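Our next item is chain A:
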Amino acid sequence: METSGKVLTIDHEKCTGCRLCELVCAVKHDGVSNPMRSRIRVMKWEAEGLYIPMSCQQCEDAPCLKACPVKAISRNASFERVEIDYDLCIGCRTCVSVCPFGAMSFNPVEKKVFKCDLCDGDPQCVRFCEVKAVDYVDAADVSLKKKKAAAHRISVAGKEAASLHAAL
Partner candidate 1 sequence: MPLENTKQSAAEALRQTRTFGKVRCHNPSCMGRIQPEPGARLVKCPTCGMEYRLYWVSPTLPRIRGPVWDVNREIAEKTFAEKQAVTKPTAGKMKGK
Partner candidate 2 sequence: MPLDRKIAHINLTTGDIDVKSIPLNVRKQFIGGRGLDAYLLYNYARKGVDPLGPENPLIISAGLLTATCASATARTHVMAKSPLTGLLGSTNMGGFFAPELAWAGFHHLVITGKADKPVYLFIHNGNIEIRDASGLWGKTTTDTQWAVREELGDDEVKSLVIGPAGENLVRFANVMTGIKNSGGRTGMGCVMGAKNLKAVAARGTLDIKIAHPMDALEYNKRFIDQITSAKVNQTQGTLGTPFIWGATNCWGGLRTRNFQYNQLEYADDIEPERLDEIATETIGPHHMTGCFACQVHCRAQYKIPSGPYAGKYDEGPEYTSLGAFGAEPGCTSAETVLTGNHLVNQFGMDNLETGSMIAWAMELYEEGILTEKHTDGLDLRFGNDAVLLEMVERICYRKGWLGDTLADGGIPAAEKIGKNSFDYLIQVKGMNNLHSDERATPALALNIATASRGSDHLRSRPAIDLYHLPEGVLRKIYGTPIPYDGPLSSEHTSYEGKAWMVFWQENCYMAVDCLGICKYHTTFLGATLPNFEDWPKVIYYNTGLEFTPEELWTVAERCNMIERMYNIREGLSRNDLKKGDTLNHRYFDEPCKRGAPDVIGMCIDREQFEKMLDEFYDYKGLDKNGKPKAATLKRLGLDREPSRLL
(Lines give C-alpha, C1' and ligand atoms only; values in the text may rest on other atoms or scores of the structure.)
Protein backbone atom coordinates (compact mmCIF):
# COMPACT_ATOMS: atom_id res chain seq x y z
CA MET A 1 0.00 0.00 0.00
CA GLU A 2 1.16 3.50 -0.81
CA THR A 3 1.65 5.66 2.25
CA SER A 4 2.57 9.27 2.45
CA GLY A 5 4.83 8.58 5.43
CA LYS A 6 4.28 9.37 9.06
CA VAL A 7 4.98 12.49 11.06
CA LEU A 8 5.36 13.28 14.72
CA THR A 9 2.63 15.59 15.96
CA ILE A 10 2.44 17.42 19.25
CA ASP A 11 -0.79 18.54 20.93
CA HIS A 12 0.48 20.53 23.86
CA GLU A 13 -2.98 20.92 25.39
CA LYS A 14 -2.98 17.24 26.22
CA CYS A 15 0.50 17.25 27.73
CA THR A 16 0.52 16.66 31.49
CA GLY A 17 4.11 17.83 31.80
CA CYS A 18 5.37 14.51 33.17
CA ARG A 19 8.56 14.39 31.06
CA LEU A 20 8.44 10.63 30.64
CA CYS A 21 9.10 11.26 26.94
CA GLU A 22 12.39 12.96 27.82
CA LEU A 23 13.37 10.08 30.05
CA VAL A 24 12.65 7.28 27.57
CA CYS A 25 14.22 9.21 24.71
CA ALA A 26 17.54 9.49 26.54
CA VAL A 27 17.43 5.86 27.67
CA LYS A 28 16.63 4.61 24.18
CA HIS A 29 19.36 6.60 22.43
CA ASP A 30 22.10 6.92 25.03
CA GLY A 31 21.28 4.22 27.57
CA VAL A 32 21.22 6.69 30.44
CA SER A 33 18.71 8.90 32.18
CA ASN A 34 19.41 12.54 31.50
CA PRO A 35 16.94 15.01 30.00
CA MET A 36 19.85 16.98 28.60
CA ARG A 37 20.30 14.09 26.18
CA SER A 38 16.68 13.91 25.13
CA ARG A 39 15.60 14.81 21.62
CA ILE A 40 12.22 15.94 22.92
CA ARG A 41 12.09 18.56 25.68
CA VAL A 42 9.07 19.84 27.54
CA MET A 43 9.06 23.59 27.96
CA LYS A 44 7.12 24.69 31.01
CA TRP A 45 5.42 27.71 32.41
CA GLU A 46 4.55 26.22 35.77
CA ALA A 47 2.91 29.34 37.17
CA GLU A 48 0.11 28.95 34.64
CA GLY A 49 0.27 25.20 34.12
CA LEU A 50 1.41 25.39 30.51
CA TYR A 51 3.58 22.56 29.15
CA ILE A 52 4.78 22.40 25.56
CA PRO A 53 6.86 19.49 24.28
CA MET A 54 9.31 20.54 21.59
CA SER A 55 10.94 18.27 19.07
CA CYS A 56 12.27 18.27 15.54
CA GLN A 57 9.74 19.10 12.82
CA GLN A 58 11.74 17.19 10.18
CA CYS A 59 11.34 20.31 8.02
CA GLU A 60 10.82 19.82 4.28
CA ASP A 61 13.08 22.77 3.58
CA ALA A 62 15.29 22.31 6.59
CA PRO A 63 17.37 25.30 7.72
CA CYS A 64 19.84 22.97 9.49
CA LEU A 65 20.39 20.99 6.31
CA LYS A 66 20.91 24.12 4.25
CA ALA A 67 23.22 25.77 6.71
CA CYS A 68 25.56 22.85 7.32
CA PRO A 69 28.92 23.85 5.79
CA VAL A 70 30.06 20.24 5.22
CA LYS A 71 26.70 18.85 4.03
CA ALA A 72 26.53 16.46 6.94
CA ILE A 73 22.74 16.83 7.18
CA SER A 74 20.48 15.17 4.68
CA ARG A 75 16.92 14.03 4.18
CA ASN A 76 16.21 10.35 4.61
CA ALA A 77 13.13 9.59 2.55
CA SER A 78 12.41 6.15 3.95
CA PHE A 79 12.01 7.48 7.50
CA GLU A 80 10.76 10.92 6.43
CA ARG A 81 13.41 12.51 8.57
CA VAL A 82 16.31 14.93 8.51
CA GLU A 83 19.44 13.19 9.73
CA ILE A 84 23.05 13.82 10.59
CA ASP A 85 25.98 11.92 9.16
CA TYR A 86 28.46 11.86 12.02
CA ASP A 87 31.29 10.85 9.70
CA LEU A 88 30.97 14.22 8.00
CA CYS A 89 29.85 16.37 10.96
CA ILE A 90 32.59 18.65 12.25
CA GLY A 91 30.70 19.74 15.39
CA CYS A 92 30.51 23.43 14.45
CA ARG A 93 26.95 23.80 15.81
CA THR A 94 25.78 25.95 12.91
CA CYS A 95 22.67 23.79 12.70
CA VAL A 96 21.98 24.47 16.39
CA SER A 97 21.99 28.18 15.79
CA VAL A 98 19.81 28.13 12.69
CA CYS A 99 17.11 25.69 13.84
CA PRO A 100 14.07 27.87 14.45
CA PHE A 101 12.70 25.44 17.05
CA GLY A 102 15.71 24.77 19.20
CA ALA A 103 15.28 21.15 18.15
CA MET A 104 18.92 20.63 17.27
CA SER A 105 20.80 20.11 20.52
CA PHE A 106 24.42 19.78 21.49
CA ASN A 107 25.79 17.17 23.82
CA PRO A 108 28.70 18.77 25.69
CA VAL A 109 29.99 15.40 26.93
CA GLU A 110 30.33 13.67 23.58
CA LYS A 111 30.69 17.02 21.77
CA LYS A 112 28.06 16.11 19.23
CA VAL A 113 24.94 17.70 17.86
CA PHE A 114 21.86 15.54 18.01
CA LYS A 115 18.22 15.58 17.05
CA CYS A 116 15.13 13.42 16.81
CA ASP A 117 15.53 10.42 14.49
CA LEU A 118 11.94 9.17 15.01
CA CYS A 119 13.51 6.06 16.56
CA ASP A 120 13.65 4.61 13.03
CA GLY A 121 9.88 4.53 12.87
CA ASP A 122 8.91 3.59 16.45
CA PRO A 123 9.21 6.82 18.42
CA GLN A 124 9.47 5.97 22.11
CA CYS A 125 7.97 9.27 23.25
CA VAL A 126 4.79 8.30 21.38
CA ARG A 127 4.87 4.76 22.71
CA PHE A 128 5.07 5.91 26.32
CA CYS A 129 2.88 9.01 26.23
CA GLU A 130 -0.41 7.62 27.47
CA VAL A 131 -2.37 10.85 26.83
CA LYS A 132 -1.11 11.04 23.23
CA ALA A 133 0.23 14.56 23.53
CA VAL A 134 2.87 13.27 21.14
CA ASP A 135 1.57 11.12 18.35
CA TYR A 136 2.89 9.57 15.17
CA VAL A 137 0.34 9.84 12.41
CA ASP A 138 -0.03 9.53 8.69
CA ALA A 139 1.16 12.77 7.15
CA ALA A 140 -1.98 13.04 5.02
CA ASP A 141 -4.16 13.04 8.15
CA VAL A 142 -2.02 15.37 10.15
CA SER A 143 -4.67 18.03 10.63
CA LEU A 144 -7.77 15.84 10.49
CA LYS A 145 -8.18 15.59 14.26
CA LYS A 146 -7.68 19.32 14.64
CA LYS A 147 -10.27 19.94 11.96
CA LYS A 148 -12.77 17.82 13.81
CA ALA A 149 -12.09 19.46 17.18
CA ALA A 150 -12.39 22.90 15.63
CA ALA A 151 -15.57 21.91 13.82
CA HIS A 152 -17.02 20.76 17.12
CA ARG A 153 -16.16 24.07 18.76
CA ILE A 154 -17.83 25.92 15.90
CA SER A 155 -20.97 23.85 16.18
CA VAL A 156 -21.16 24.39 19.96
CA ALA A 157 -20.63 28.12 19.48
CA GLY A 158 -23.27 28.07 16.77
CA LYS A 159 -25.78 26.42 19.06
CA GLU A 160 -25.03 28.88 21.83
CA ALA A 161 -25.45 31.79 19.47
CA ALA A 162 -28.74 30.35 18.27
CA SER A 163 -30.06 29.96 21.78
CA LEU A 164 -28.93 33.49 22.64
CA HIS A 165 -30.71 34.71 19.59
CA ALA A 166 -33.85 32.82 20.56
CA ALA A 167 -33.72 34.31 24.04
CA LEU A 168 -33.70 37.87 22.68
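Picked so that all candidates are chains of the complex that A comes from, given by their letters.
Just so it is clear, a residue touches a chain if its C-beta (ideal position, glycine included) is under 8 Å from a C-beta of that chain, and two chains touch if they have at least 3 such contacts; residues count from 1.
Quick caveat, the model's predicted, so the values are computed rather than measured.
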Checklist outcome for this item: Touching partner of chain A in this complex, from 1 or 2: number 2
Checklist entry - Which part of chain A faces candidate 2 closely enough to touch in the complex? => result 13-20, 23-24, 27-28, 30-37, 44, 46-49, 51, 108-109, 124, 127-128, 130-131
